[in-house]
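Written out below as structure tokens is the structure these notes cover.
Missing here: one protein chain of the complex. Every other protein chain is in place.
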Amino acid sequence: MHKAPERKARRRRTAYAPKAGQAPGSIIHVGEIKVDQTSFSLFDYDAEDLREITFDTLEASRQHKREHAMIWLNVHGVHEPQVMEEIGRRFDLHPLVLEDIANTRQRPKLDEYGHYSFIVLRSFRYDQSLHDASSDQISLILGKDFVLSFQERSSGLFDPIRNRLRKRIGNLRAAGPDGLLHALIDAVVDQYFVVVEAMSDDVEDLEDKLLSGTDLHSIEEINHFKHEALEIRRAVWPLREVLNSVQRMPGGLLSSETQLYFRDVYDHTVHVIEQLDSLRELISGLLDIYLSSVSNRLNAEVRMLTVVTTVFAPATLLTGFFGMNFRYIPWLDRQDGWVLVVMMIVAAALALITALFWRRWWVRINS
Amino acid sequence: MHKAPERKARRRRTAYAPKAGQAPGSIIHVGEIKVDQTSFSLFDYDAEDLREITFDTLEASRQHKREHAMIWLNVHGVHEPQVMEEIGRRFDLHPLVLEDIANTRQRPKLDEYGHYSFIVLRSFRYDQSLHDASSDQISLILGKDFVLSFQERSSGLFDPIRNRLRKRIGNLRAAGPDGLLHALIDAVVDQYFVVVEAMSDDVEDLEDKLLSGTDLHSIEEINHFKHEALEIRRAVWPLREVLNSVQRMPGGLLSSETQLYFRDVYDHTVHVIEQLDSLRELISGLLDIYLSSVSNRLNAEVRMLTVVTTVFAPATLLTGFFGMNFRYIPWLDRQDGWVLVVMMIVAAALALITALFWRRWWVRINS
Amino acid sequence: MHKAPERKARRRRTAYAPKAGQAPGSIIHVGEIKVDQTSFSLFDYDAEDLREITFDTLEASRQHKREHAMIWLNVHGVHEPQVMEEIGRRFDLHPLVLEDIANTRQRPKLDEYGHYSFIVLRSFRYDQSLHDASSDQISLILGKDFVLSFQERSSGLFDPIRNRLRKRIGNLRAAGPDGLLHALIDAVVDQYFVVVEAMSDDVEDLEDKLLSGTDLHSIEEINHFKHEALEIRRAVWPLREVLNSVQRMPGGLLSSETQLYFRDVYDHTVHVIEQLDSLRELISGLLDIYLSSVSNRLNAEVRMLTVVTTVFAPATLLTGFFGMNFRYIPWLDRQDGWVLVVMMIVAAALALITALFWRRWWVRINS
Amino acid sequence: MHKAPERKARRRRTAYAPKAGQAPGSIIHVGEIKVDQTSFSLFDYDAEDLREITFDTLEASRQHKREHAMIWLNVHGVHEPQVMEEIGRRFDLHPLVLEDIANTRQRPKLDEYGHYSFIVLRSFRYDQSLHDASSDQISLILGKDFVLSFQERSSGLFDPIRNRLRKRIGNLRAAGPDGLLHALIDAVVDQYFVVVEAMSDDVEDLEDKLLSGTDLHSIEEINHFKHEALEIRRAVWPLREVLNSVQRMPGGLLSSETQLYFRDVYDHTVHVIEQLDSLRELISGLLDIYLSSVSNRLNAEVRMLTVVTTVFAPATLLTGFFGMNFRYIPWLDRQDGWVLVVMMIVAAALALITALFWRRWWVRINS
Partner (left out) sequence: MHKAPERKARRRRTAYAPKAGQAPGSIIHVGEIKVDQTSFSLFDYDAEDLREITFDTLEASRQHKREHAMIWLNVHGVHEPQVMEEIGRRFDLHPLVLEDIANTRQRPKLDEYGHYSFIVLRSFRYDQSLHDASSDQISLILGKDFVLSFQERSSGLFDPIRNRLRKRIGNLRAAGPDGLLHALIDAVVDQYFVVVEAMSDDVEDLEDKLLSGTDLHSIEEINHFKHEALEIRRAVWPLREVLNSVQRMPGGLLSSETQLYFRDVYDHTVHVIEQLDSLRELISGLLDIYLSSVSNRLNAEVRMLTVVTTVFAPATLLTGFFGMNFRYIPWLDRQDGWVLVVMMIVAAALALITALFWRRWWVRINS
């Protein structure tokens, strides 16, 4: 299960070099490009009606006229500056917001601008075969009558929400932009639990593996899990503060009912942080197991050596003794002298092995 | 005492997968189902009278009409959505509250809703034979004239409180809903001390065991205790904050006398946290003992090897010497030559063993 | 100096089990009973006069009528519920206060009740021969015209204060209840310095011992000191907060002059915390010394083995060589052949020993 | 790749000795002198026009008369007291400010003086061949109509900003002194990402190296990276607080639009701190890899020794056996006796090697 090399095919980290010295607000994509082409999905709806439209190009989207009270525009792919700029113009977004959407290595945050709020969070997926967690940036903008969501690629995370809108499940359609915002964030947070549980399973598998034998790559695997867990923690920890701030967001963007729901997703975030801490503790226990397994193996090696040395030592003594050239040594003249020697060698070996295995007194006395 | 495998029969952690993407407020049971059937116990009482009723079904409960100023409804088993929903309707509870009661992996918290407060805490039991602490979620709702308590299964924790109500011990009957709430929380916190004391005993047993010998499973046992102690800490630590908030709970739900009692149970919680920290320190000491025991054993092994090697070395030299084919070697012609050699071997061995045991100067000089 | 077993004769920790589920305010003694019988000492005094009375029974005390402005009642032994209850009635104390006095495992705290304040702190004594610090609970109650002090047993800590009252040393008699309260707390805190200094001496003795040789019990001793230092810290740390709160205690119980004195004892507490941290750092250094001493000993062992193996290796080669049955081997026919062999063996051994001791180049090249 | 010695050519740290006891405000250069001569670059501009002038001497600069609304004076080299003093006089700077500019070991800070604000931050460069990060102090002064910047030497960091001014890229010319200040700070922070990414690459190279073999210098290299990462962190961590304060800077020095931009660069700073923490975690993982690589190598050494000892042990036994001088030993008279012995030796050696390699049961049984 040496997946380490595959995992390691990481790009050289030169992502930030082109941004150095640039004017702030320059829309420069940072991060991996995860889809070839930007695509758009638009929900134009109110409590009564809903129109769902998808575009592949900006031109197509320009045809659209808003029909209902509320719009949700979801964008897959954030690497095209012209797209970002046009959306920025239409919804009157600050250049710094557009820059942050395109730079997909943001940490979670909430930035309030006069007529809208900008929220960044990160979604995770876990590759069970590579034991690798990877994250996408999800940028959300909450306006008075619209919600914009930007993702690096399609993740399926928002499909249940689309269904709830289409099939009028719950009262999501009537819940307004803040209700939709909550639904989107909640979907991302729910996924954290799934990822953490899957990783925990893999860590426990590794624990079992370590208890039955280790090699130098075990430490790599432990380090990898430590790294992944920290990466998730770094995405979840600031989200906690973001959700705390969202609840206290001024300007009438949030209804008091929705505040209760944000308190709930805040709760989940705190909970997932605890589960991550539990996971990290599990991983740090792995290191103890690994190190003590290496020490125990050394002990076993040395004991093996001691046994071999000890078992053959009397043989060497006895054969040496009867190999001496003295004129007279007892038994030399007996026909069965050699049989006696063999018996003595075997007896001495057995006695010493027995002694070695029961010499706990020795360890006690000496330690 | 290799209980580890038994302990390890843990469910794969896929509990949260079905919740991902669901609308918040969906009542989906998360966690182990610990009783087959939901059952209800109702105390309908005031300072003067008390009526105690138990139901097994919702239908039975619908017959009941409240007779006195105060109601305490206790529910065992929280996995049936219809039950949760009906209780929610009767006491006008928010869907998020019902969802949290059914999801039995909450961390302790206090959520205030207009006319009631919702409190989650966790009770612990300790299995002395498996050295395993496990927790149940206890959900409490405090209203103006009612208290609801939800448990995953019957624990006996609340039996002394039922007795105090039945037999009018103390003034619990007159203490109102806030007094009852305190009694329930106090009973849970009292149990923590018992669990921590039992675990501390087991940890000290393990310490004694480690001092007389270890194997690779020792590290598993140490890790297990570390894990259990952390699990308890995670349940107690947020409870501290909850109890702090309960004292400052607005809205007249708490009398000033009861506030003193909540300060008292807050004190206990802080105290149990300290005892847990003491326990965790004890456990981290175990690791040092274990590691140093492994090192000492290696030292003893190597010393054994050195002794064997050293004792037989002069024998090899001497027998080799008199086995050489020189025309003349002294003593070869003596009848008792071989006896002299045996004596020299024995003398050299004794001298070397003595030297090895008293060669502390050697260690000093070289280290 | 294997005091560990003696130290270990600790009671099974089942102290809290009887309290579980009991009504709060139940006076149940928790902890060791340290005196057979409760005894009382009463100082009834003002700036001018002082009357000192001691009782052995409650009945005797009932005879007493207060004569002066100020009363100090000190109680040794807190395990008798009836005594606690009667004192509670006379001074109008809350049942939770009485419960806390009888439960001698409180952490330091300040609880304010309308007409009095309740302070818990812990005094320490250090047994130099067992290297064991143990603590007693001291409960203090400050009223408008009285101070109550409860101790588990007589410690002599308050004797200097009694003398200052009797002999009018300083202006303690005129300082009122708050001045007396300060004197009592100051006496307890002064003792901390003495205990920490004595422990520091013992830890330095252990450091010297470790540098000249270790066994597996060394780790036990290190763990013991770590444990004791933590126990003291746990008593002092919350006291710091208590003294901070005492200074800001409302209700006119504290004069502004006494506030200065409480700032002073607060200072001492912070100072003793620092000395404890210094001690704990010293102890954690012991572990490093211990572990590196074990490693160094192993190195010395292996070097010993290498020396023995190396010294005898050429002898084995040479005697083997001249023991071969070839028709012709040089020197075999010389009368002094065996002398040449002995000389070669000695020369090779000396050469190798010299090489081993000066082979630092080897270690360098290989490490 | 033993660069350690080169890196180590650090000056003895006696930099601060001359400052001890001096009056505050004494302009004494502390740190390495990095350019021979002070040089000046002046931008005298407004939204319309721009004049760029460079001087090599103070005298030259005295000729200059301000022509436009805004001045940016950049100084390379801060070790000449007379230069500092003259600049101080012209812009009415406090002696403590001049002292801090000349003492190039400041930590980042913001000091507000009535009519100007003084900001210190540190720029980093990374030498890829020595794996060495080194920092320069950058001192910035923001006035109502001027910005002063002081650097130890030319770094090229501000060249893109000069271009944006010259070529009117963005609206930097119109952005006023606060806009220019932001641009300067942003350029420095952008560079942090580049440095951290380069170091991360080198750390991953070292990780690969450690996995294929180590020596004692590996620990030096690990320590070096740990040290460098901490050094960067120490420069970035206080900058975070500085930028937080800059946003709340009173006195109308900052426009509300520029505040958004400072929030953005604050974000970047928080982000780079996280990447540094990630890097430090990577480095601490290196130590685990290194230590476990040393342990594994020891295991391999001992196994080698065991194999050699074990393989030759039966040979010694067998040749000794047939070397005994008994009158009768089987096979001695057979012409092919010696062939049988060789076959037995080879067979025993093969059997033992096989056993050693498959004796996992042994390790299991013994550990």
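Structural remarks
Lettered A, B, C and D in written order, each chain numbered from 1.
Following the convention adopted for this analysis, a residue touches a chain if its C-beta (ideal position, glycine included) is under 8 Å from a C-beta of that chain, and two chains touch if they have at least 3 such contacts.
None of these values were measured; they are calculated from a predicted model.
Remark: the omitted chain is touched by one listed residue; of C:Phe43, C:Phe146, C:Phe225 or C:Tyr261 this is C:Tyr261. Contacts to the hidden chain, counted on chain D, fall at residues 10, 12-17, 19-25, 94, 96, 99-100, 105-107, 109, 111, 213, 215-216, 219-220, 222-223, 226-227, 230-231, 234, 287, 290-291, 293-305, 308-309, 311-312, 315-316, 319-320, 322-325, 329, 331-335, 337-338, 341-342, 345. Listed by residue number, the positions of chain C touching the unshown chain are 157, 159-161, 164, 169-170, 172, 182-183, 186-187, 190-191, 193-194, 197, 200-201, 204, 211, 260-261, 263-265, 267, 270-271, 274, 278, 281-282, 285, 288-289, 291-293, 295-296, 298-299, 302-303, 305-306, 309-310, 313-314, 316-317, 320-321, 323-330, 356, 359-360, 362-363, 366-367.
Please note the rule applied: only the chains that are shown with their structure count from here on.
Mostly differing positions are employed by chain A and chain B in their mutual contact, as under half of the interface residue numbers are shared between these two copies. For the pair chain C and chain D, the CA-based superposition corresponds to a rotation of 145 degrees in steps of 5. If you average the CA atoms of chain B and of chain C, the two centres end up 27 Å from each other.
Separating the centre of chain B from that of chain D, both taken as means of CA atoms, is a distance of 43 Å. Annotation for chain D: residues touching 2 or more other chains are 323, 367.
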